[in-house]
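Removed: one protein chain of the complex. Kept in place: all other protein chains.
Which chain is which? They are A and B, in the order written, and residues in each are numbered from 1.
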Amino acid sequence: MKSRQERLIALAMVAPSLVLLAIFVYGFIGQTIYVSMSDWGRGAALALDPDISFIGLDNFKDLFTGFLDVRFRQDMVNMVALSILFVGGCLVVGLVLATLLDQGVRGEGFFRTVFLFPMSLSFIVTGTIWRWMLQPRGGINVLPTLVGLPRIEFAWLTSREQIGRWNWQDVPTLLGLLLAVVFFVLAARWWLAGARRRAAAGGVLAAAALVWAFTAATKIEVLPFPEYHGFNLALIGIVLAGVWQMSGYTMALFLAGLRGIPDEVREAARVDGASWWQLYRHVELPLLKPIIWSAVIILGHIALKAFDLIFVMAGPDNAATSVPAISMYLTAFRGNQFAKGAAIAVVLLTLVSVLIVPYLVSTLRSREEN
Amino acid sequence: MSARKVRWTRVWIYVVLVLAAVLYLLPLYMTVATSLKAPADIRLDTAWEFPRALHWDSYRTAWQQFSPQLRNSFVLAITATVLSTVMGSMNGYVFSKWRFRGSEIIFPLVLFGMFIPYQSILIPLFQFLRSTGLYGGLPGLILVHVVYGLPITTLIFRNFYAQIPDDLLESATLDGAGFFGIYGRIVLPLSVPGFVVTVIWQFTQIWNEFLWAVTLTRPAAQPITVALANLAGGQAVQWNLPMAGSILAAIPTVLIYIFLGRYFIRGLLAGSLKG
Partner (left out) sequence: MARVVLENVSKHFGDVIAVNNANLVIEDQEFVVLVGPSGCGKSTLLRMVAGLEEPTSGNIYIGDRLVNDVPPKDRDIAMVFQNYALYPHMNVYDNMAFGLKLRRFAKDEIDRRVREAAAILGIENLLHRKPRQLSGGQRQRVAVGRAIVREPAAFLMDEPLSNLDAKLRVQMRAELSQLHDRLKTTTIYVTHDQVEAMTMGDRIVVLKDGVIQQVGAPLEIYENPENVFVGGFIGSPAMNFMNGVLKRDGDDYIVDLQAFRLKVPEEKVQKHPKIKEYVDKPVVFGIRPEDIADAQLLPEEERRQVVTAQVAVTEPMGSEVYVHFEAGEHRFIGRLDAATAARAGQSHPVVFDLAKMHLFDAATEKAIR
C-alpha cells in the first residue's frame, strides 16, 4: 500500500513544477489582465517601478471602437482570414495525401518523409525560404516560364490589394446575422432529429436574432464614420508557406487515424457491398471525424498565435499581413504601450481559450472513460 | 471492377503523389541552389537554375557570422531540454501512478499552459526577468523554456507511464520498493522511448523558437532564429547568405527528423493530446 509518507514525497516532487506553472502561467495571465485594465505606457513606461493607474475596460473599448486603433481591427480580420484558409488548406491537403498514402503505395515511407520534413523546420527557416520563393519578380512567379507559360504577375507579400470589403460599423448587424444562422442550423438539425419543441425554440431565436440585426443593431454606434476592412491578398503567401509547413502534420494525424480503423471494419463494408468511394464516404470519413475536429482545434490555435512566420516573411511592420500576435509585440515592445499590448494579448488569450478549453476538457474526459 | 481500371487508378495515385512530392521539395531545391551560387549569379529570372560552379563561400561566411548564435542555440536547447525532460518525467510519474486529491483538476490546468498564446504572459515575464536580473541572457531564456516546456513533457511522460501496468508497481511495492525505488528500478529503465520522444520534441521546439528569443535576449545571447530573421529581414538582401544560414539553422532538427522520425511523430501526436 502507498503510505501517507510516500504520498507526501510524491506531492513534494511535483510541487516545484506546479508552483512554477502557477506563477508563470496563471499568475502572469492575471497580471496581464490587470495591466490590460491600466494605463501603463503613458509616460515613463520602462521605469522599474512605473506609475500605473487602473482605467477599467477603456483599452478594450479603444481597440474595437477607437479611432486610432484601426490597424488592430484589420489585424483581427487578417487573423480570421488567415486561420480559415490555413486550417482549410492543411485539412484538404493532409486528407488527400493521407488517403492516397493509405492505398498501400510503394515508397510510402519516402513520401511520408517528404511531406512531413517541413514540420521539423523552424517557422523562421520556412519564412526565410518562402520570402525568397515569393519575390515578386522571381521564385514562384517565374516558375511557369520554365515550361513556356507567361510569368505570374502577383506581388505576393507586398501586395496591397484587398477584396471583400465591408464596413466595421456593420459589425453588430453581421454578428446578429451570424447568430441567426447558427440558431437556424441548430433548429434544422433538431427538426430532423425529431425534437419538435426544441426546433421551434431555435426557430424563434433565429427570427429574433434576424430582427435584432436589422433594427436595434443598426442603431449601435461603433465608430463615428465608416471604416472599411477586407481580405488582404498578401495573406495568400503566408497561407501557402504555412500549409507547406503544417500539412504534413494533418497528413500524419489522418494517416494514423485511417490506420487505426480495423481491417475487419473495412472488410465488413466490402462484404456489405460498399465501393471504394462508399467505403471512404460512409465509413472512413465518419470515423476520422473526431481526428479532423482535433486537427481543426490544434491548427486553429496555431493560426491564432501565428507570429514567427509572418514576422520573418513579411516583416512585423507590413500592415497588410499583420495579426494581433504581431501588433501586440509592436505595441508593447517597440511602442512601450504595455497596457494596450496587454489588452491585445488578453483578446488573443480569450480566443485561444474558447477553442482550447472545451477541447482539453472533452479530450481528457473521454480518455478517462476508456 | 476490372483489373485494367484498378491499374489506372493506381497510376493516378502515383502521379499525384510524385507531383506533390516535387512541390514539397521545390523550396528545398531553391534553397540549396541559391546557397551555392556566387552573389553575382543570383538573379531573379535565373533563380531556378542550378549553379554551374558550386560556390561554397556562402556557407563559410554564414558559419563565421552565425557561429556565436549557433553556440547559443545549442547551449539553450540542450540545457533546457535536459531540465524540462527530467522534471517532466517525475511529474508524469506522479500524475500517472501517484494521483493525489485534486490531481484530475490540476492536470488539465497544467496542460493549458502549453496552448496559451505566449503574448499573454510576455509583459509580466519581461518585468520578472528584468527585476531578477535575468533579462537579456541565456540563463533567463533557459528558465523560460524549462517552465513553459513542463506541460508537454509532463503530458508525454504521463501518457507513457500510463501504459506501465499497475501490477508491476504493486509487485515492486510488495518487494519493498518505495516512491523512489519504484521510479529508479522499474519506471526509469522502462522509459527510454519516452525520454527519446520528449528530448527530440523539446530540442526541436526550443531550437526553433522565436518569440522569446526576440523579446527576452540581448544580441550577445541571441539564438540562431533571431540572427537569421535579422539577416533575412533586412532590405537589399544577398539571398545566398540567408539561404546558407537557413540550411545551417535547419540541419540539427532535420537530422533528428530524418534519423529519429518515428519518435518525432509520436511527439507530434502527443502534442495534440492524441499520442
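Assume a contact is a pair of C-beta atoms (placed from the backbone, for glycine too) under 8 Å apart; a residue touches a chain by one contact, two chains touch by 3 or more.
Because the structure is predicted, anything quoted here is derived from the model rather than measured.
Participant: Counting contacts across the entire complex, name the shown chains the missing chain touches.
Facilitator: A
Participant: Sort through A:189, A:289 or A:334 and give me the one touching the missing partner chain.
Facilitator: A:289
Participant: For the chain left out of this view, which of A:18, A:175 or A:274 touches it?
Facilitator: Reading the full complex, the residue touching the unseen chain is A:274.
Participant: By the contact definition given up top, give the residues of subunit A that touch the hidden chain.
Facilitator: Residue positions of subunit A that touch the missing chain: 262, 264-265, 267-275, 278, 282-283, 286-287, 289.
The working rule: only the chains that are shown with their structure count from here on.
Participant: Looking at the complex, which residues from subunit B come into contact with subunit A?
Facilitator: Touch list, subunit B to subunit A: 10, 13-14, 16-17, 20-21, 24-28, 30-31, 34, 43-45, 47-48, 87, 90-91, 93-95, 98, 100, 104, 106-113, 115-126, 128, 130-131, 144, 147-148, 150-151, 154, 173, 178-180, 204, 207-211, 214-215, 225, 228-229, 232-233, 239, 242-243, 245-246, 249-250, 253-254, 256-258, 261, 264-265, 268-269, 271-274.
Participant: Residue numbers of subunit A touching subunit B in their complex, please.
Facilitator: 1-3, 6-7, 9-11, 13-14, 16-18, 20-21, 24-29, 31-32, 35, 48, 96-97, 100-101, 103, 105, 110-111, 113-125, 127-133, 135, 137-139, 142-143, 145-146, 244, 249, 252-253, 256, 291, 294-295, 298, 301, 304-305, 307-308, 311-312, 315, 325, 328-329, 332-333, 338, 341-342, 344-346, 348-349, 352-353, 356-357, 359-361, 363-364, 368
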